[in-house]
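Here the complex is missing a single protein chain, while all its other protein chains stay put.
By written order: A and B. Residues from 1 in each chain.
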Amino acid sequence: MFIRMIPEIGHFALVIAMLMAAVQGVMPLAGAALRRPLWMAYARPMVAGQFLFVAIAYLCLTASYLLDDFSVANVANNSNSMLPWYYKFSAVWGNHEGSVLLWSLMLAGWSYMAARFSRELPRDMVARVVGVLGLVAVGFLAFVLVTSNPFERLLPNMPSDGADLNPLLQDIGLILHPPMLYMGYVGFSVVFAFAIAALLGGRLDAAWTRWARPWTNLAWAFLTVGIALGSWWAYYELGWGGWWFWDPVENASLLPWLTGTALMHSLAVTEKRGSFKSWTVLLAIFTFSLSLLGTFLVRSGVLTSVHAFANDPSRGFFILILLGITVGLSLLIFALRAPRVSQRTGFNWLSRDALLLINNILLVIMTVTVLMGTVYPLLLDALDLGKISVGPPYFNALFVPLTVIMCVFMGLGPTARWKQTDPRMLAKRLWLAGVAALVIAAIMPFVIGGEWNAWVALGLVAAMWIVLPTLRDLYDKTRHAESFGAGLRKLSLAYWGMQLGHLGMAVTIIGVAVVSNFEIERNVRMSPGDSVEVAGYTFTMNELTSRRGPNYIADGAEIEVRRGDSRRSFTMTPEKRVYIARGMPMSQVALRPGLFRDLYVAMGEDLGDNSWAMRVQYKPFVRWLWLGALLMAIGGVLAVIDRRYRRLATARDPEGKTRESAVREATA
Amino acid sequence: MAVIRWMLAVTLWLLLAGLAQGAAIEVREFDDPVLEKRYHSLTASMRCPTCQNQAINDSDAPVSGDMRDRVYQLLHDGRSDMEIRDHMVQRFGDYILYNPRLEGRTYLLWGLPAVLVVLGGILVMLMVRARRNASSRALSEHERQRLEILINRGDGQ
């Protein structure tokens, strides 16, 4: 009996959570505006309550999945009694309704953390931050309750079993990818709230940038991992070895990543030099807005994408309203409240300030390019100018040169000084790195791919131009210490974070350049006994197999792989599965990963006579793509845990202190 | 009415299609590796007209298969890449080109990034020029904080 009630408890908890979010949104903001400490004091308890009740709702939905309660429409459509428990667990967010609930849960979680770790902030600042987050939460919880209720029931005619989870989602990559991505998207809501709070409070000082920086880095790190996981999943699950498609949904995740990257750098300038304040605030608003825009694009059905959710336009309309109110209001606040006077901090041509300015401009151009390419077909269609498509060739043609220009400045950045850099010093430190980068780029294509390739060389120059100055900088910074180790230990975590972030970018660039130009693909007809040679590896089909899995049946092949004349060999076993509940065929590729190359075998169609169409691929350096992303994310996290930041964040600025004490007097 | 109807149709269609795995693994014989390369790049740059967003080399839809056959055949007839693309556009429209052609309606698409790069360059020049002599003397940390408070107070109230 109790089990039957679980969905209703969840539904009810969601309603309570929304009411609490409404109080969390209204009271503290009003309190901060009218200087009513008691009203502001609603912030913390309400955010804790909201988090608790969204969590209860989420647990109830998860319980319905684990207990196979097919009276819940969401469970019936996306689960099956044969599904292994861990996929039931992850199936919760493998569909539209559940994923919006997860979004809301994470928003509540981030809000709670923001309130929890801001004890040292002025009370009105906390009240405003929590209030803004509360208003965003109201919007999302309303969206869940009104258009996408996951607790909708199929009573009294409940199905005896569920329709099963889409087999493509029955995979570790898809268990991890959406939560990471949403953590990133939603994480930017905290920075956004800080920005709006700073605008409302009229306190665009260096203090808010110090508070905002760790949150930005953390959200950015999650988003980086989320995007990389998505790419990795597409690579091994979609069956043809592609890792980035410039699909609208991927672009939707790239947009906030680009502005988020710009934001991290602009925050650095604002904190260290006090300039670009309005710009930094605007980037914070843009980054979260683009996260919301991504949500709209994915769920409204205005763009056709491979990964689109089963969506309907009424939801699209709701999100559009949500997007319009949230972003419209914040940009209005920005237009009205951004400081009229800007603080002119001087800097010269060759300075870190100028380089970061260029970095920001380039990142914004990239963002506009991706956004333009993504919505352009929609624009033309709306103006009745016909249907066109904008795809990989367009994006690659523009992104590659933009990235190369960016790398030129990225190489200079860490070595340059704030305000002004002596050109002779820069030249002295970097000429060797430049020459070495050119030499390496000239030689390496032969080593890696056995032939000259201008694109690979270009990618290598760009990457080496980032890596070598970093090494030089490490050397310079440690050579005066008593030992190399001691010198390394003296460097701050934030410094390591920056260098790792840049290094990660270089690693990803190498991966992209090499795999795009040196990959080899062969589609062949094979029957037992046949072999094919690809990039020095001999693939021999030993036998065809068939087996039964928990919820699928599979035809498989046993492929023996040998490199050159080596005596050692290994076996790869690609499969072609048919998932029983949906009758959906799926190709399960066999992968032999390696740091310098992946081997990739996929099974195609049964061609009769015991032979199959097989796809054999050689993918050099493909792992570097995701390895680079991982390094970038680690860099972001290192910068967050730098003690210097935590200390700075706790140091109150004079004005905050006076306000805080004024508040304390008022409450006493 | 018409709008609602297609909305329903789209919803149904998406529910049915959902996430699709594309894996059109075909065995094709090429005598000339150059032709094979051109075949791959052509089929990768054309969009399947009926799928959600897949290139014809990545789609199991029957029409993609027909289009690949035609590309293969035209390549062996000695047609150029341009002719093959035109051949397809003549039948299926500009929609199938992942690389939109430069024409009146796409000037903005192709031109904007270039314009932005130029504008960005000008912006950097103007800003650095304005700031190069902005403060001959750097402010101390304390002065900077005081200035900040003054500016914020002046603007925020």
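Simple rule for what comes next: contacts are C-beta pairs under 8 Å (C-beta built on N, C-alpha and C of every residue); 3 or more make two chains touch, one makes a residue touch a chain.
FYI, contacts and distances are computed from a predicted model.
Novice: Select, from "Putative Zn-dependent peptidase", "(2Fe-2S)-binding protein", "DsbE family thiol:disulfide interchange protein" or "Peptide ABC transporter ATPase", the UniProt-recorded name of the complex's unshown chain.
Specialist: Missing chain, UniProt protein name: "DsbE family thiol:disulfide interchange protein".
Novice: Looking beyond the chains shown, say which of A:D381, A:E451, A:D476 or A:D606 touches the absent one.
Specialist: A:D381
Novice: Considering the whole complex, which of A:A17, A:A32, A:V126 or A:V302 touches the chain not shown?
Specialist: A:V302
Novice: Per the definition of touch given earlier, which of A:L320, A:V578 or A:L607 contacts the omitted chain?
Specialist: A:L320
Novice: For the chain that got dropped from the picture, name the residues of chain A it touches.
Specialist: 278, 282, 285-286, 289, 296, 300-304, 313, 316-317, 320, 323-324, 327-328, 331-332, 334-336, 338, 340, 375, 378-379, 381-382, 386-387
Novice: Please give every residue of chain B in contact with the chain that is not shown.
Specialist: Chain B touches the missing chain through residues 1-3, 5-6, 9-10, 13, 49-50, 61-63, 66, 70, 89-93, 95.
Please note the rule applied: only the chains that are shown with their structure count from here on.
Novice: In their shared complex, at which residues does chain A touch chain B?
Specialist: The touching residues are 166, 168-169, 201-206, 237-240, 242, 245, 247-248, 274, 301, 304-313, 337, 339-341, 343-349, 354, 357-358, 361-362, 364-365, 368-369, 372-373, 376, 380, 385-394, 397-398, 402, 405, 419, 521, 523-525, 586-587, 602-605, 607, 613-615, 653-655.
Novice: Using the touch definition up top, name the residues of chain B that touch chain A in the complex.
Specialist: 7, 10-11, 14-15, 18-28, 40, 44-45, 47, 51-55, 57-58, 93-100, 105-106, 108-109, 112-113, 116-117, 120, 123-124, 127-128, 130-136, 138, 144-145, 147-149, 151-157
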